[in-house]
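The structure is given below, and queries will be raised subsequently.
Only one protein chain is missing; all other protein chains are in place.
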Amino acid sequence: MENVLEVKDLKISFKTFFGEVEAVRGISFKVGKEETIAIVGESGCGKSVTASGIMQLLPMPPAFFKGGEIIFNGENLLNKKEKEMQAIRGNKISMVFQDPMTSLNPTMKIGKQIVEGLVKHHKMSAEDAHKKAIEMLELVAVPQPGKRINQYPHEFSGGMRQRVMIALAMVCNPQLLIADEPTTALDVTVQAQILELMKKLQEQLEMSIILITHDLGIVADMSDRVIVMYAGQIVETGLTEEIFASPKHPYTRKLLASVPRLDMNKDEPLYSIDGTPPDLYIPPKGCSFYDRCTEAMKICKDHVPDLNEHNDTHLSRCWLNHPMAQKVYSMDGGEK
Amino acid sequence: MTEPLISARNIKKYFDVGGGQLKAVDGISFDIYPKETFGLVGESGCGKSTAGRTIVRLYEPTGGELIFNGKNIYKLSRKEMQVVRRDFQIVFQDPYASLNPRMTVEDIVAEPLDIHQMYKTREERSERVIELLRLVGLGDEHVLRFPHEFSGGQRQRIGIARALALNPKFIVCDEPISALDVSIQAQVVNLLKDLQDRLGLTYMFIAHDLSMVRYISDRVGVMYLGHMMELAKSEELYANPLHPYTKALLSAIPIPDPGIQRNRRRIMLEGDVPSPINPKEGCRFVDRCSYAIDRCRKETPAFVEKGTNHFAACHII
Partner (left out) sequence: MKAEYNLSPDLFNVASREDRNAEKIHRPSIKYWPDVWRRLKMNHLAMTGLILIIFFSIMAFVGTEINGFKYFEQNYDLINVHPNGVHWFGTDELGRDLFTRVWYGTRYSLFIGIMAALIDFLIGVLYGGIAGITTRRVDSVMMRIAEVIYSIPYLLVVILISVVFTQAGQGSSLFILIFAMTLTSWVPMAILVRGQVLQLKESEYALASESIGGTKNWILRKHIIPNTLGPILVNVTLSIPRAIFAEATLSFIGLGIQAPKSSLGALANDGLAGLPVGNAYQILIPAIFISLVMFAFNVLGDGFRDALDPRLRK
């Protein structure tokens, strides 16, 4: 499968008063054609910074790219000037954000915002662009598109606004859509609608999606592959089925065990992870999960774990998977 | 048959807004029994947060009664209410906004003690603060720090410590975990459960995350646009939902298991949650309900018992 996007050893840091904060510490992954990749992790793990970084939408300073490459259609995006990036944003790579309230211009009619992209990137005439905009609104199931195209964002509800956001993002037929927590601010019944819509559009437009979320249910529903991030690094990645069925990293295991499921037995305990993610102003020397890991070994403190390749698709970084770690541990840290 | 700790009868809370009246809570009734966790769920605009705040009289009610210790707390004077306040506490949703950024953790947790003038000496006050912090898993090294130095989960725990300061009987948890990360949510929920066992607390747990509510609650009520749509024991509600809204809500929640999730048959609701301003007569859910009949539009269904201890407001059940 050809890759739409390939990220190699990406490092992004922020200059702050306290010093350098390493938000993304060397991550590598690929996105194939028509694939949906979910990036899961807690806040501060670097997933949003990665998404904004790909689009180069981070404020620079204080952010800066410390290293790595972002290869899109054979070219390294980090070598591109701002003008070149502008031709890509909204056109070849689109982004949908969490809060549609703040990502839509409140003083501009919806239609105008959609038409803007078409006129700029595809050099369409205003008339054609207007027609296309109505088509897009129909595609995302906004009722009465001909009338609503002349309305302002505040005249739409939260779910409708997100649909408009999606229409905006899709209108130039991008190859890659980056959706950063697109449904977090929405009610659960509306969320279900939006996710269905995204799936439908992906099929129609043959698009790849990077879906950033913390909701493991959405991951199970939408993604082909999963990337689990923690403290700026990828700790595990693999096919969705693999990750859920046999997680190989303690963080992934704990994460899966800390989410209540509608179909679980009520008496089953909910595991929680003690403490909070490390402060990336002093990046941990060894495994970043060391302080919170109940299965930690002495080696984990000072040595970054090797990459474990479980098969072609399933990778993780954990000393427990090293051949020398013979004992198998249970969830509470005792021996099995 | 135990006596309920609090009885809510026909609670109403209306707000006057530009376009008319916002009937956030429009006549809900329920009992909460000692040492139980009563879950209240619903989507945005359903009135659950307003209900929680009205029950502890943080908002003055527009109507209804709240019976605690044999008295209707809405009829109490300011002085009498001050005493009741010690038993009714509330934990807020936003751990970033509910703590004063210019106060130290010690002052924040001790504020209830200061207001009610509980301790004479600084040492006793300090000791009690440290005791409370330990209860929630923090320590004395955190006492002189400021809220912005803590993570969301830690801040929420500070808020819980503050709520425990006066040894309350009843705590309303108003979306306490919605603003937290997934793994931290479990931390806070486990803490709440643990505290409930240790201190014999009664909770009202308000949230929109149904999976979490099911996990922590004994009984659950489902709200929609100011009305209570269904109320039952938590297991019963999730296994055997009666109301069409409850059914749609449950089916919309994605299950973290690809095998199961991708093969589910889902009930899709059309449209968005309508506005609670100037609502019409009849069932509030009528515009989105696939089972609606004529009667649903004309007559608001009564909230009655449809099964053992299982209540619902619907004409077609």
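Think of it as A and B in the order they're written, each chain with its own count starting at 1.
Rule of thumb we're sticking to: a residue touches a chain if its C-beta (ideal position, glycine included) is under 8 Å from a C-beta of that chain, and two chains touch if they have at least 3 such contacts.
Predicted model, so just to flag it, every value in this text is computed and none were measured.
> Of the residues listed, A:A87, A:M108 or A:I282, which one is in contact with the missing chain?
Counting the whole complex, the residue in contact with the absent chain is A:I282.
> Among B:R85, B:K169, B:H243 or B:R284, which residue is in contact with the omitted chain in the full complex?
B:R85
> For a quick check of understanding: of B:L138, B:L180 or B:L195, which residue touches the chain that isn't displayed?
Touching the chain that is not displayed is residue B:L138.
> Could you tell which one of B:I73, B:L99 or B:A186 touches the chain left off the display?
Selected residue, touching the omitted chain: B:L99.
> Quick one: which of B:I115, B:M268 or B:A302 touches the chain that's been left out?
Of the listed residues, the one touching the omitted chain is B:I115.
> Quickly run down the residues of chain B that touch the omitted chain.
These residues of chain B touch the chain that is not shown: 56, 58, 82, 85-86, 89-90, 92, 94, 97-103, 111-112, 115-116, 137-139, 141-142, 144-146, 148-150, 154, 159, 162-163, 165-166.
Everything below uses one rule, namely that only the chains that are shown with their structure count from here on.
> Quick one: chain A and chain B, Cα centre-to-centre, how many Å?
That gives a centre separation of 31 Å.
> Could you list, by residue number, the parts of chain A that touch chain B in their complex?
Interface residues on the chain A side: 42-43, 157-160, 187-193, 195-196, 214-221, 240-241, 244, 254-256, 258-263, 266, 269-274, 276-277.
> Spell out the residues on chain B that touch chain A in their complex, using ranges where they run on.
Contact set of chain B toward chain A: 43-44, 151-154, 181-187, 189-190, 208, 210-212, 214-215, 234-235, 238, 248-262, 266, 268-269, 272-273.
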